[in-house]
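Take this structure, written in C-alpha cells, and hold onto it; I'll ask about it next.
Excluded from the complex is one protein chain; the other protein chains are retained at their positions.
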Amino acid sequence: MTDVTLSLASVAKSFGIVRVLEAIDLEIARGERHALIGPNGAGKSTLFNLISGAFAPTSGTITLNGSTIGGLVPHKINRAGLGRSFQITHVFDKLTVRENIMLSVMGRFGKRWSLLRRGPVWTDIGRETDAILEGANLTARAHKRAGDLAYSEQRAVEICMTVGTGADLILLDEPTAGMSREETEHVITFIRRMTEGRTLVMVEHDMDVVFNLADRVSVLVNGRILMTGTPAEIRADARVREAYLGEGAH
Amino acid sequence: METVVVALLNGVIYGLLLFMISSGLTLIFGMMGILNFAHASFYMLGAYLAFTAVTIFGFWGGILIGTLGVALIGFVCERYLLRHVRSFGHVQELLLTFGLFFAFEELVKLFYGPYAVAYSVPESLRFAAFTIGDASYPFFRVLIGATAIVMFAAIFCLLRFTRIGLVVRAAVLNPDMVRALGYNVSAIFSAMFAVGAGLAGLAGAMGGAYYTTSPNMATELGVIVFVVVVVGGLGSVGGALIASLLIGILVNAVVYLDITFGQILATIGLVSQKTASDLLAVPLSSTAGVLPFLLMLLVLMFRPQGIAGDDRA
Partner (left out) sequence: MKSIFYILIAALAGFLIVLPYVGDLASQNLAIKVMIAAIFALGFNLLWGQAGLPSFGHAAYYGIGTFATIYAMEAIDKGGFLPTPLLPLVGAAAGFAFGLIAGWFATIRTGVYFAMITVALAELVSAIAVKWESVFGGESGLRSIRSDWGPFAFQTTTSVYYLTLVWAILVMLFLYWLQGSPFGLIVRGIRERELRVKFLGYDARKVKTLVFAVSAAVSGLAGALLAISDESANMVLFQGAGSAFVVLNTVIGGANVFFGPVIGAALTTCFGYFGANLSHFWMFYLGVAFVATVLFAPEGIGGAIVERVRQVRAGERAPLDLSDVVNLAALILAIVGLIILVEVTGTICSESYRAAVASGQGVWPAVRLMGLSFNPFSPLTWIAGVGGLLLGTWVLLKQGLAKWPSFLRRAELAHPVGTGETK
C-alpha cells in the first residue's frame, strides 16, 4: 500500500457497558481525502473524537505516521501532526481574525513561549499569517473581531487555524453544517485549496460535499464500518442505500 | 482506650456536622453548577437567627426559625440575585456568592458586633447521654449527629421514593428535557437551593449552640467545607459523607497525639534532634488545622476527581 498516514487497527470504544464502536479497521493514505459518513448515532463523532485524542480507545491502536497517538493529550497530538476543527465553531471571539490565525501559526514556528515580537522568525510568522488570510479571502476582515464575522466566515477562520498549525492530517467535523447551498460551494473549493497536499478526514452529512471532495468514503453503521470505497462504489452499494433508507442527505 | 473512643465519637459527630453543610453545597453544585461561596454564611446566619429567636420562641423554636429563616434567605438569594447574574456567566455567579459571603459577615457584625455571642445549649439539654469509662458524653453532641443522620435519611428517601424526588433527580441529569415535559425546573432549582441553605442553617442553629457563634464562623468552617467537597468529589453526596467523616475523625484524632512534627521527622532521620526541638517543635496536635488541606493536596495529586466525583475537569 502507498504511504499510510493514519491507521486504525481493531479499534473499539465503550462507555461503561455501552459499546459505541467495534472492530474498526481503517487505513488512510497520505494525501488522501477521506469522508466518514453514516446515519445518526452510528458513532461518527466518537470515532472522530478518538482519532483527534479527546479520549482513548478501549482497545485497538491508532497510529499516525507510525507512532501511536491513541490516548495522548491534545497538544501532543497536534504536535504529532494532527489538526482538527470543531462542529460548533471554536474561534476566539474576542480576538481579531489575524490574531486567531497567528496563534495557530506561532506554534508551528516553535514560538510558543515568546515574549517578544522581534526577530526574523516573526517576519516569517507574519508573512505566513497574511498568506493564509489571502488564501481564504479574509484579508479585508483581518482586523475585525472573529466573533463579529458571519458564520461561514468564522468557519473559514476555524479551518484556517486548523491548517495553520502545519498539521499534515486535517480532521474536519461537519465543516458545512448549517450553511446555505452557496456558502457550501465556497467552502468546498476553499477546503480543497487549503488541504492541497495534506491528508483530510472529514465527517459529513452533505452528500454533495462528500462526492465533490472525497477520494474515498467509509460508511459507519451501528458502530462498525460497513464498507470503504470510492464515492461511486458507495453510491452503488445496496447495503449502503438500505442503511440510509429514509435518511437521505441533510 | 476511652480517649480513643471519645476521639472517634467526636470525630464522627463533627464529620456529620460538616456533612450537613457540605451536602447542600455539593448537591447545589451538582445540580446547578453554582459554587456557593456564601454557603458557609448560611451556617453562620442559622446560628445567629436561632440565637435571636431563642429569646422569644424558646430553644426549639429558635432552631426552627434558624432553619426556615435561612432557607428563605437562600431562596431569595437564588431567585432574585443569582439568577440575574447567571446570564453573565458561571464565574460572575461565583463572584456574586463571594460578595454575598463578605457582605453577610459584615451584616452580622452590624447587628451583633464583631465578637462571639453567648449562644449556648440550654440547661435542660446539658446532660450526659452515656458514659465511656470515666468520661460522660454530652447528649447535645449526640443530638447533632442524630439530626444529621435523620436529615440525610429524610432527603435520601425523598429523592428516591417520592414523585417529586424523581423529578428532581431527572432535572439534575437533564434539565432541558424535564422542562420540555412541562415542569418548572427553575422553581425546582430554587427550592433545592433553599433546602440546601436550610440544611446549612440547621447545622448552624445546632452547631452554633454547642461550638462558638461568631462572625468568623463562616470563614473558619467554609474552607473546611470546600476541602470536604474537593476531597469527596463535586456533586457527589456520598463522597461528601465519606470525606466529612474522614476529615472529622482525622482532625479530632490528631489532637490526642502527644508528639511534635519535628520529632516525627527526626525519627525518620530527616532532621537533627536540635532542629526538631527548636524550629520544628510544633506539636502534631496543633496541626489539626492544617491536616484537611494536606489531605486535599494529596487527593489533587493522585485522584483529582475526588473520592466519588465524576471526571468533569
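Note that the chains take the letters A and B in the order they are written out, and that residue 1 is the start of every chain.
Here is the rule we go by: a contact is a pair of C-beta atoms (placed from the backbone, for glycine too) under 8 Å apart; a residue touches a chain by one contact, two chains touch by 3 or more.
Quick caveat, the model's predicted, so the values are computed rather than measured.
Enquirer: With respect to the chain omitted from the figure, which of A:92, A:211 or A:244 is a touching residue?
Expert: Answering carefully, the residue with contact to the hidden chain is A:92.
Enquirer: Any idea which of A:9, A:29 or A:103 touches the chain not displayed?
Expert: A:103
Enquirer: Which subunit A residues touch the hidden chain?
Expert: Contacting residues on subunit A, toward the hidden partner: 52, 73-75, 77-79, 83-84, 86, 90-95, 99, 102-104, 106-108, 111-117, 161, 165.
Enquirer: Where does subunit B touch the missing chain, residue by residue?
Expert: Considering the whole complex, subunit B reaches the absent chain at 29, 33, 35, 37, 79-81, 83-85, 87-92, 94-96, 98-100, 102-103, 105-107, 109-113, 219, 223, 226-227, 229-230, 234, 278-279, 281-282, 286-287, 289-290, 292-294, 296-297, 300-301, 304, 313.
Quick note on the criterion: only the chains that are shown with their structure count from here on.
Enquirer: Would you mind pulling out the distance in Å between where the CA atoms of subunit A average out and where those of subunit B do?
Expert: 47
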